[in-house]
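The complex is shown incomplete by one protein chain, all other protein chains being positioned as in the whole.
The chains carry the letters A, B, C, D, E, F and G, assigned in the order they are written, with residues numbered from 1 in each.
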């Protein structure tokens, strides 16, 4: 990777990788450079802090944080940077993501986390691209193309089902 | 207002205004031009659609949407623009915001809404500022100053409580 | 299909089709003409809007909308027509339909959605038939026959289990 | 009241009346004749059964049933008539309507209840009017007028807030 | 069955039978005569009403009612008899029994349902036996024996695990 | 009180008394002798155990246990007696009785608790009377009279509301 | 305060103080030295980290952390010390503490937080005393005395209510 990453995808454990793959695929499709990190708010607090405090200087513009259970990763990172932080609550406990959703979204005043749906990795990447797209016409175009493709697919499905009616 | 707004705050009903005041105050403190709209996904669908499809062209960079109950406003707007859309679920029914939270955050793949806490108007504005700050050093500085002020306040409270310990 | 449809079944994604099959089967059994559409409140907002605003003129009398997650389809359609709109919340996320239920039923004053059970496709079709039956004795008769058949089946089951007691 | 009622509003207890007033006001505004009944699925099962089995013959076209807690009224009535039954879950216990919502909406296959929001009396009346409007242009016109008035109000609120922006 | 049943087990659908088997087995082990009925509050309201109003005269002393979703069976039966009615909420929808639990337990003042755990068929039978045991020493003895057997089993398990400690 | 109590009402704290008054009033109206105890599963485990193991011998036939939060009182008593135990979950924490409901009703196989609604003291007393009524015609008559009075009241309310319609 | 604190009570905001007073009062009654800190996982991450990494060396033996919403304080502190950390979820949002409970208790493997009830400040202090009591007979005695006093109070209440029965 010669180009510098502008998005960072953080996950609390390597076992979250399969759930986060869709985010990677979308960023790749959008030709957005990203880095993938395993950083735990609880197990590697210093590395997490180090990442968060240096991210902006390193050129990162959006941070995506995925975690399950008492998901603290997004909140902890958000407290250490003024970059936009996107939280992906993962359904990894018997409580089916309800825990991760509340632990991610209910942040106190002053430190927002932009939360997407439970297991919503793809949308985290798209949201990142929409943010980047404000000042990056190429990325913005990619988002629009994806929208157009989705539109076309729904129309095709509609026509297939709806026949000649 | 001579300067053009770059943030739009949409609410489903004028009665949401008191809950959204903190967002206005923060954007004013940050010297971010914004507009305040009453637009309902259900009662004024065409005006909402009109707003959403023209927002980018008009110079809007971030849209904040607040709604309670089956909160569809953020999702509907998000489907009509590639601007980042921030959703604020409001606790306006006996279900205490649980309905608005799920109706805002659980968006399908392709159309993310950056969801903040229930009744989290202030954080919606701060998140908007963090997004704008990626390309607007003045706004980014404002966010940092607010962080520093919050930090100072917590430290002062800590020292007051903790005395000479 | 020469006869014109009087019920429309909308789903947010073609992948919802298997969950909605029971609605189709019931309408077919009741000899109610229907059309099946894939229309997304978020991915194809204009087509959805187009459908909703023209549905009454085209002879549609009841619209059934099925969606999962932050299920907005029924609400968006309901905002664009005064036809009765029936919402079917689908259990398609880790939150098991709780999200879709609240996002469908908790509509604001002015725009009701007649909500049925999570994954309740069959009941959506029966409710549509009951509404149509107010002015269509043949359909009303079909509903009564189904009721009678259900009654007979429960009685048969009861007698099988209860034996000669 | 010389004209015969075409909508019946049932509530489980007279104490539900204040919560159901909005339904009455809307039907009156729409010039829809209705009757108001206190009928309990549990305390007056026979009267409830008597009402439900005779409603259609008496000219009732839509039944609205409101109840809190383990809200069975709508379901019981729905089992005894093929008229469309609209359920209004009321927030009358410490569980804040979550109980009434699930007890109303999660009906078994064969017996749908068209459920509206918790404490959603107004929407129950509007839904009833939308159903009646399929064959009653005057009522349909009333619904459209209400929609137009709501639209105008939201626009007025929007313009008031949005000023000359 | 020559002896007359003193317990009735009602279920809303024959498909509930496998979940209710444990209740049957316990009553058989306790030598309590019971009858098994398929009666639906919604699909066979008259048969259900007929059962409930005649149960006491027929010698039934306790009624066990099992249902899922918007579980109304126990409540409806309880409204029609002053016999103790035990409700078994079944986990038969995507909401995992939360709907059936609330629809069974949250009964209005005047008409209690003695609710046991979700899918708690065995406990419904034991509770019935405890009620019968107030005036039937043989059944009471059976309950005590079962308790003693459970005690012995837990002790055996404890000693197996705990070894000589 | 010369007559010996046949129902015991247990509460975890004297502060629960106001919530349990309706149970007392109903038992008094039904002329059922009862005793009122403050016994805590956690704070007075031995007294609770002493009560439970001796209750049957002392002539108690039904035990009503009320508790909030992690409501263990009913379950603990139920483990120590084969008398029927009725649990009343109280809404005494910010979780509004959801905690007490689950902690009371979800008992393991072998030890049922007959659970009534959150804050359902009155229904606990009525259920106790229904159980006693199996062998006490006077009490059974009292329950029937109460039902008849409730019926009459609902009919009176119905006629008042429904007037000459 | 000459003696060195052995318990630290941390709260995310000075406004939590009133909810945490019961913890202070209990530790004072138990003659356990404590310190009171306002430290926010998000607003003062460095001070929080500094506190947590030095707490053991400074003689702190148990840390109590109170926070509402997406309550991260206990988890963040727990990741930075091997001292036992007790979490107190506070009911400070419209979600009534359900958010704070899940965000506190659902910690990932490796980093436990000893969670007490929502708004359970008093129990956090008692739990701290029980932990300290393992090696501090004076504190252990205090806990036993409190238990005895609670026992006496329940007995007094019981005798007052139960009279001469």
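Definition applied: a contact is a pair of C-beta atoms (placed from the backbone, for glycine too) under 8 Å apart; a residue touches a chain by one contact, two chains touch by 3 or more.
Because the structure is a prediction, the values reported are computed rather than measured.
Write out, one label after another, the shown chains that touch the chain missing from the document.
If we consider the entire complex, the absent chain touches A, E, F, G.
Check each of F:6, F:80 or F:121 against the chain that is not shown and name the one that touches it.
F:80
Pick out the residues on chain A that sit against the missing chain.
Within chain A, the residues that touch the unshown chain are 1, 5, 13-14, 17, 35-40, 43-44, 47, 69-70, 93-96.
Which parts of chain G are in contact with the chain that was left out?
So the residues of chain G touching the missing chain come out as 22, 61, 82-84, 86, 101, 105-107, 109-118, 120, 122-124, 126-127, 130-131, 133-135, 140, 143-144, 146-147, 150.
Provide the residue numbers of chain F that touch the chain removed from this figure.
12-13, 40-43, 45, 49, 68-72, 75-76, 78-80, 93, 95, 98-100, 102-108, 110-111, 113
Convention: only the chains that are shown with their structure count from here on.
Hop distance check: chain A to chain G, minimum number of steps through touching chains?
Minimal hop count between chain A and chain G: 1.
If you average the Cα atoms of chain B and of chain G to get two centres, how far apart are those centres in Å?
35
How big is the gap, in whole Å, between where the Cα atoms of chain A centre and where those of chain B centre?
Computed value for the inter-centroid distance: 19 Å.
Using the touch definition from the top, which residues of chain B touch two or more other chains?
13, 40, 43, 69-70, 93, 95-96, 98, 105-107, 110-111, 113, 117-118, 147, 150
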